[in-house]
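And now, subunit A:
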Amino acid sequence: MDLLTDLAIILAKVIGLTFMVVLPLVPICVYFERRFSAIIQDRVGPNRVGIPLTLFGAKKDFHLFGLVQPMADGLKLFLKEDFTPSYVRKSFYWLAPALTVIPSLVTVCVVPFGSPITIGGEAHKLVIADLDVGPLFVFAVSSLTVYGITLAGWSSNSKYPFVGGVRSTAQMISYEIALGLSIIPLLLYYGDLNLSSIVEHQAAHGWLLLPFWGHTADYPLAEKLIFLVPAVIAFIIFTTSIFAETNRMPFDLPECETELVGGYHTEYSSMKFAMFFMGEYAAMVIGSALIVTLFLGGWSMGFGLDQALLKDDAGNWVWFSGLVHMGVFMTKLVAFILFFILVRWTVPRFRYDQLMRLGWVVFFEAALINVFLAAFVIAAPQLGWLSTIAGLVLLAVVTGALVWVLKTSDPKSPPNRGLLGQN
Partner candidate 1 sequence: MSEEASTAEAKLPKDVAAEKGLVNVQIDGVWRQVPKGTRMIEACRSFGTIVPHYCYHPKLSSPGNCRMCLVQMGMPPRPTPGQDPTYDEDGYQPIGWMPRPVIACANTVAENMGIRTGGELVENVREGVMEFLLINHPLDCPICDQAGECRLQEHSVGHGRGHSRFVDMKVKKPKNVDIGPRIRLDDERCIMCSRCIRFMDEVAGDPVLGFTQRGTYTTLTVHPGRKLDSNYSLNTADICPVGALTSNDFRFQMRVWFLKETPSIDVNCGTGANITIWTRGETVYRITPRQNDEVNSCWMPDSHRLNFHYIDSDERLTEPLLRDGASHRQSSWPDAIAKVVDALKSHAAEEIAIIGSSRATNEELHLIRKLADQLGTEHLTTVPRIGESDGILIAADRNPNTNGCKLVWRREDPAFRLSAIRDGVREGRIKVLLNFGEDLTAEAGFDVADFEKLDCLVSMLLLAGPTAEASDVVLPGAAFAEKRGSMVNVTGRLQRLNRALEPRGHARDDWEVLRDLSAGVSNVSPFDASQPQLIEDVFRDMASTVSEFDGLNLSKIGDLGLPVTETGVTIPHLEDERARKAAGQIVG
Partner candidate 2 sequence: MAVIKVKRPELGAGEKFYLGAIFKGFLVTMKHAIDSLRGKTRGAKDLASSGLGATMQYPEQKWDESMPEYYRGAPALVTDEQDRERCVSCQLCEFICPPKAIKITPGEIPSDDPWAKVEKRPKEFEIDMIRCIYCGMCEEVCPEQAIYLRKDYAITGLDREQMVHDKKRLYEIGGKRVGLVNKWNELK
């Protein structure tokens, strides 16, 4: 009986969180992206599609600010002819969209959506799988998306998709290194890989990037403020790498329209194309969720409000706190997605060599130094002043050496002007 209940709860979590929270977020993202892009570009954006009352004889449609547009888009993609070109490698061609969308959705299972929710006196964590290796699981699974993209590019048996697929592979592999290295300082700091615990910690002691409440003897303000330095560096590297991982502007070289038609999904249509589309936006949602969870306090309201409002006298979460926290988490998520869009319309696209240089030369080394810096910051109180100074000097030397390497690796040869440079 217990087993059945557990199963039912797990199923409810899976269905509820994956299919009722994350998947609907995808069309909502698309809607926000279109509206916000339009506003940035002095346009209106989709504002028509609502409830078509005129179809049923009414005088006016109910336009709902175009909120039904994503549904209409989805319906359109669903009803379009699913065309498979004759020259593709069929099995891989069919496999690729699934390989893109499934990993993105699987990663959802370690993201904590809120504090535990209490039903019938029993607390249930708002996370599908409360793994102790949260971030690692996310990296492990989400890097599988690259197979989908590579397979799509290759099996399409067409030039542009192939170039798109190759670019994507190179780009995602490159940025995974920076991605992984950049969160090591955090793990050192939290001493834990469980995302729920990380969020709990931030709810209690202040967000990593906003540590202005919940000071205790173990976590004094000064220490948190000093750690802000490696944290901010980690944040910048991590966020930028997430942009690159999700193939978003300014790193959307695998599918840049001006060069590659549609990139790796040029030959796809109908639902298969929609799955690429969904996978991409799901990756964006998961990326935002991860950033919010790691750096911005996850579901916590912050500023000590959680403690003040949502805990009973015994220090336990009140029963509805889970729902409030979920709302907070979603708000943060959407805000970060809007930031994604803001970046898209602000920063121009990178050139591929610049992209590679940024990943391998700048971020890789910066993340590496950041690991030492964070370790040093954390270890400093335990060390004597002599060791501290020695450590500082060592760090400076290592940093100097790395910066020198970076400088010398600068291409000194005349810049490649492409075909214009020849003759």
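List of remarks:
The definition used in the following text is that contacts are C-beta pairs under 8 Å (C-beta built on N, C-alpha and C of every residue); 3 or more make two chains touch, one makes a residue touch a chain; residues count from 1.
In picking the candidates, the idea was that all candidates are chains of the complex that A comes from, given by their letters.
No experiment lies behind these values; they were computed from the predicted model shown.
When the candidates 1 or 2 are screened for touch with subunit A in this complex, the one that qualifies is 2.
For subunit A in complex with candidate 2, the residues that touch the partner chain are 36, 38-44, 47, 236, 342-343, 345-347.
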